[in-house]
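The complex appears here minus one protein chain, its other protein chains still in place.
A and B label the chains in the order they appear, each numbered from 1.
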Amino acid sequence: MTTRDAAVRIKGVSHQFGEAGETQYVRALSDTSLDIARGELLCLIGPSGCGKSTLLNVIGGLMTPSSGTVEVAGKPVRGPMPQDIAFVFQENALFPWNTVVENVRLGMLFLGVPKSEHEARAKQSLEAVGLAEFANHYPSQLSGGMRQRAALARALALKTDILLMDEPFGALDEQTRMILGEDLSVLLSQTEKTIVFVTHSLGEAVFLADRVAVFSARPGTIKKIIRVDEPHPRKPEFITSEKFAALRNELYALLHDEIRKTVAESARAAEGS
Amino acid sequence: MARRGERASSLGSRAVQVGFLLGILALWYLATNRWGVNRLLLPNPIAVWQQLLDVLKSGEYLPDLRITLTELVAAFALSMTLGTIVGFFVSRTRYTIRVFDPLFAGIYSIPIILFLPLYVLFFGLGPASKIALGATISFFPIVMSTIAGFGNVDRTLVTAAKSMGASDYQLFRYVLVPAALPVILSGLRMGFTIALLAIIGSEVIASLAGLGHHIVQLAEGMDMARMFAYIAFVVMIAALLNAAVSFLEARGRRRI
Partner (left out) sequence: MNPALRQFLLRHGGVVRLGVVVLLLIGWEIAARWFVDPMFISPPSRVLLSLGTVWHTSGVPAALRLTLFELAAAFAIAVAIGLTVGLAVGLQPFARHSLMPIILLLYGLPQITILPLFILYFGIGPASKIAFGVTHGMFPIMIAIVAGVQNLKPILLVSARSMGASRWQILRWVIFPHMIPSLFAGMRLGMSGALLGVLLAELYVSTNGIGHFTTMFTENFDPTKLFGLVAILAAMAIVLNEIVRRAETRFSRWR
């Protein structure tokens, strides 16, 4: 992959929390390297604590890794890059005292988008996520799924090339996840964003991603990358296809041991404390 | 059936409360008019009522009210400014919160009215000592609620704003302040209420003027009926001020 095609280059990133020897010492990530192509949707999946959220934060400049570098659009990442990267968090990221549209506009204010463009962009992104009618509602008046749509709208209005999503549907029920996943796929086929998506759900990963990076147990490193060759927008029929089942099974096989390892590790840690 | 029972019981409670009030008034009346309780101990309620009307009509409370209110406003302005500023800066790191919050809580656990003689020694018997004491006492609930308000802002909101490129000022104005405001407002209300109590209290104990002092004057003059009336008046003023502040707090919270 040439520099021109790679939106994000991750080189040898490791991260630990705390100092060696302390009780809070955790090696979250271990020597992870990866190139993410422009316009692809990459899923990060793995057992709890394997460092996938940490890697996402490192890519987005919210965290400086203990070692290794990340380049985004050819520039080294040294802090948040709101011009290039937008985040969607799992929950609680909407400002509860602002309405949906006020939230979207506030994001643009922070970024420095000229005021003249606020109205148009807000309208556009709210329509894209299907929340145009709820623009003047408060987050507390919306369901969990709608709140996440609003968070996505806020991120979309920033018109960044890269979107980082940290388990955005993690707090939602299965049915809402399905619908949102389908809608996300449609949305993304219309834009050309590069998306990195952290999830726990195998089905979600296979349904949404162009490539899935499977993480090992802590200290996390990329065990294998699986490619999903299916054009966007992904149809609901894809879920019931054999290709889907095969990919999902492959993911399951890769993850199962890592998950067992993680559970055993935390049981050992609980015993020791 | 449950509904009717509930309504009956709440009517019943209301009846008990009204009955209680009327009963007290009746006992009071009987005590002074029929049972010969010394008027120097318990004035005739009718006389008290007349004195109250007279106080209100004559406006003799005005200079005292002005002094007390001035002291209150000055004290609260001081404690509000200092409290919110200090509270904000302490809330910036978890460490400073851990160090200073218990310190403030510890000092607040002492009855700060103890320091009144010190303030009187330093500032004299005039309004300055009342303002100083009022400001000192009300500083603590304000600073502690400011620390709590700013310190408990959901981290995700801050992270989200920073990831969108918010400057420090934008973060403060559009995220920290709206998030912290409900807690801070309730702290301000508590501070106001306690400043009022502290000021009236110090006027009663050591002062030359003000509402509290006037009550003491009437007591020393053994003018029982007028003193009762004045006490009722001061209680009403205090209740009015507290209601006003509660209303403002609710208004402030709804805006957010």
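Just so we're on the same page, a residue touches a chain if its C-beta (ideal position, glycine included) is under 8 Å from a C-beta of that chain, and two chains touch if they have at least 3 such contacts.
Computed from a predicted model, the values in this text were never measured in an experiment.
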Neighbouring shown chains of the undisplayed chain, as defined at the top: B
Of B:56, B:99 or B:208, the one touching the omitted chain in the full complex: B:99
From B:36, B:59 or B:111, residue that would touch the chain that is not displayed: B:111
Positions on chain B contacted by the hidden chain, ascending: 9-10, 12-14, 16-17, 20, 41, 95, 98-100, 102-103, 106, 109-111, 113-118, 120-122, 196-197, 200-201, 204-206, 212, 215-216, 218-220, 227, 231, 234-235, 238-239, 242
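The rule is simple: only the chains that are shown with their structure count from here on.
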Chain A to chain B touching residues, read off their complex: 60, 62, 80, 82-83, 85-87, 89, 91-93, 95, 97-98, 106-107, 109-112, 154, 158
Complex contacts: residues of chain B adjacent to chain A: 154, 156-157, 159-167, 170, 174-175, 178-179, 256
